[in-house]
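One protein chain is absent from this view; the other protein chains keep their places.
And now, chain A:
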Amino acid sequence: MAAPLSLHLEFGGGAELLFNSEKKHQVSLPGQAGPWDIRQLLVWIQQNLLKERPELFIQGDTVRPGILVLINDADWELMGQLDYQLQDGDTVVFISTLHGG
């Protein structure tokens, strides 16, 4: 049984508009049998934080194209993507790419 996890979540580049325009969220994930990974975190976000129009954030079991995920200031691609096992105190940032100029 893994202990509950405290995480710092951030949304930016417009992704925060799906979360009541709040960029920073301090959340606590309940303890569960195994460790939490990003795949499970996305489900948790969809059920607990994301109220409206989930298709603008999630597609299938991952984030929609155009959203970059950062784990502790690194591209999630370098960290194992959906399989990254979350640690207590991690910061996970979801950034929507900007195209304006």
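What we mean here is this: contacts are C-beta pairs under 8 Å (C-beta built on N, C-alpha and C of every residue); 3 or more make two chains touch, one makes a residue touch a chain; residues count from 1.
Throughout what follows, contacts and distances are computed from a predicted model.
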Original post:
According to its UniProt entry, is the unseen chain "NCT transcriptional regulatory complex subunit A", "DNA-directed RNA polymerases I and III subunit RPAC2", "DNA primase" or "Adenylyltransferase and sulfurtransferase MOCS3"?
Top reply: "Adenylyltransferase and sulfurtransferase MOCS3"
**OP:** May I ask which residue of A:His8, A:Arg39 or A:Arg64 touches the chain that does not appear here?
**Re:** A:Arg64
Subject >> Positions on chain A where the hidden chain makes contact >> reply: 12-14, 51-53, 55-56, 64-68, 70, 73-75, 77-78, 95-101
